[in-house]
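Sharing a structure with you now.
The complex is shown incomplete by one protein chain, all other protein chains being positioned as in the whole.
Labels for the chains are A and B, by order of writing; each one numbers its residues from 1.
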Amino acid sequence: MTEIILKIRNLHVTFDTPFGQVLAVRGVDLDVMKGEVLGVVGESGSGKSVSFLATMGLLSSRARVSGSIVLDGEELIGKSPQQMRSVRGRVMSMIFQDPLSALNPVHRIGKQISEMLQSHQELTKKQAATRATELLDLVGITQPAERATQFPHEFSGGMRQRVVIAIAIANNPKLLIADEPTTALDVTVQAQILEVIKRVQQQLGTAVVLITHDLGIIARVADRVDVMYAGRNVEQGLVDDLYDHPSHPYTRGLLRSIPRPGKERLTPIAGFPPNMISPPSGCAFRTRCEYATEQCETTIPELKLFTDLQTACLRANELPDFRIAQ
Amino acid sequence: MRGLILGFALNSHSQRITPRQMALSRFFSHKAAVISCLILLILTLFVILAPFTARYGVNQSVQLPPNSFLTPRANAWLGTDDIGRDLYSRLIYGVRVSLMIGLVSAIVSVTIGALVGAVAGFRGGRFDDIVMRITDLFLAFPFLVTLLIVRNVLGAISWIKPLTGEMNSVRFIIILFSIFGWMSVARIVRGQVLSLKEREFIEAARAVGASRRFIIRQHLIPNSIGPIMVSLTFSVVGAITGESTLAFFGYGPQAGEGATSLGILVGAAKGAVQTGYWWLAVFPCLTLVVISLSINFIGDALRDATDTQLDRGA
Partner (left out) sequence: MFRFILRRVAWSIPTLLIVTFLVYVALRVGTDPVESYKRSNARLTPEKIRQYIDSNGLDPNYVLGYFRWLKNFLTGDWPRSIKGSREVWPALKDAMANTLRLGIAATVVGVIFGLILGLVAVLRPGGRRDVLINSGAFLGISIPPYISAVLLQLLFAVYWQRWFGTSLFPTSGVYPAGHTGFDLFLMLKYMALPTIVVAIQIVATYSRYLRSSMLDVLNSDYMRTARSKGISERRILINHGMRNALIPIVTVAAIDFGAIVGGLIITENIFSYPGMGLYFLKSFGDGDFPLLMPWMVIIVLSILIFNLIADISYAWLDPRIRLE
């Protein structure tokens, strides 16, 4: 049995806002295996980013986090800020959507990588600089030694994201969380970045959590998938299984809504994303689901094994078959 | 991410809050600003109802010399000055003059400044360059130096005298501060317009063929209300403080028999310190500071309330 590097159980995150309490994450259970790529899919507001910001301990003090997050055997919830600082950047790292604003504009690239190295390893400035250049080479930046002396604004978007990746993997973390890493990039560059992530993952054996709303990216790169909606998990499983015969109506809706040549009409999911201050009772998806019954109003569905997928739907075994060809 | 949280918290059919309501609610959460509003309101009421709230005329002696310079007492709540005039009443009349100067010059400044700034920011090019250079120049010089020089120059131009009145008239001073004030406002509005210009909704307006004037009137100016209002408050403070600075050097407004302004009263404080008649110094200065502080608090709260970047720390 493969090792679990990240185990999230019953994660709840609420925010106090002037408009009320926002229940961003309402009981998330998640496993990330060592060395795998887990794709986390959901709309904006599904809680996918917040869950992992909570894991990294990067949420503001206005957020309330409860539950259990175990990284490489250690419970993260309850750790002091100092302890978290030792974990961040060393055992796990995170990269974000916009590479330009993610880099400090007044520091040279090489220095930004060295800083990451020297905070967690005993290295001299020279050793760190050399390693920084090696990392730049690893992520596919040509003439790394020269580029290391340049500033972020001298790089293109794709190059910057490669730098961000280089920083994140500098200390060989066991887990890399990538929050929409390609959303801000051109399509051609997207493919390159995904390739870099895949390559890095294979070479260093890092587990990667790829958060995105783009199903195409998941299909390309991920081993397993977790679909989230309204702050909860909705379906989990191997990529091929999920894409071939999804059980949950939401997943089905997502797959059906992908435009395909030959298909004449677009089929979106009816309805609107839920209000996270007062989400619908029971199953939050029921307001948009064609199969909803009274039962769905009162009971919150838990993930249960159905065929080879974990599905959170009370009526999973009653739904008609679904094949992607439809 | 913050915007995201609030964004999806607010969507669908739950609450509808207009930007104005949001701004108002944020403004009123600043306790200091609310207190300042109350204080200013009470002050303004006192000042407007002057003949009733003042106890004596502005030039009326409570007690003729040689027994003047009375300390605060029953028939002269804040004491009297060198010729026995009641300080409390004079203070009310004085504040009236100064507030008028402050408000009128601020409104004129902001009107001119907002227009110039909006056009400069939007059109760019030559006009913008020239406006920027002129305002740069004026704003770079030490304030008092420019104030005194412009005052003299303005006073020397004989053909506008019918419009401005004498150099020590209230009208003249209002015009003087309007000339100064519009420049800072223009810069602020220009900055705001420059950043708005890049936003997509302006591009969209252009794409559907909206005329330049329409865009300025319907899109740019309403979206600049925040900075404009903030400039307004700071212009008022600037004018009131400036007026007292002028009065300090003896160039304050002399509008009629024994008439006074807050600035003149404050200016007398210097002498009062040496002679020990502390009330002549303390009360006018206190009034000036309270007015100044209140307006500053309000301006600051306005700035926070209309800031389009939500959630900045506090």
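Methods note: a residue touches a chain if its C-beta (ideal position, glycine included) is under 8 Å from a C-beta of that chain, and two chains touch if they have at least 3 such contacts.
On a predicted model such as this, the values are computed, not experimentally measured, just so you know.
Participant: Per the definition of touch given earlier, which of B:109, B:224, B:245 or B:306 contacts the omitted chain?
Facilitator: In the complete complex, the chain left out is touched by residue B:245.
Participant: For the chain that's not shown, point to the residue among B:48, B:130, B:144 or B:160 touching it.
Facilitator: Only one listed residue reaches the unshown chain, and that is B:144.
Participant: Given the contact definition stated above, which residue among A:26, A:48 or A:120 touches the chain not shown here?
Facilitator: Considering all chains, including the one not shown, the answer is A:120.
Participant: Which parts of chain A face the unshown chain closely enough to count as touching?
Facilitator: Listed in rising order, the touching residues are 56, 58, 81, 84-90, 93-94, 96, 98, 101-107, 115-116, 119-120, 151, 153, 164, 167.
Participant: Even though one chain is hidden, which residues of chain B still touch it in the full complex?
Facilitator: Residues touching the hidden chain, for chain B, are 32, 137, 140-145, 148-153, 155-157, 237, 241, 244-245, 248-249, 266, 269-270, 273-274, 276, 278, 281, 285, 288-289, 292-293, 296-297, 300, 309, 311-314.
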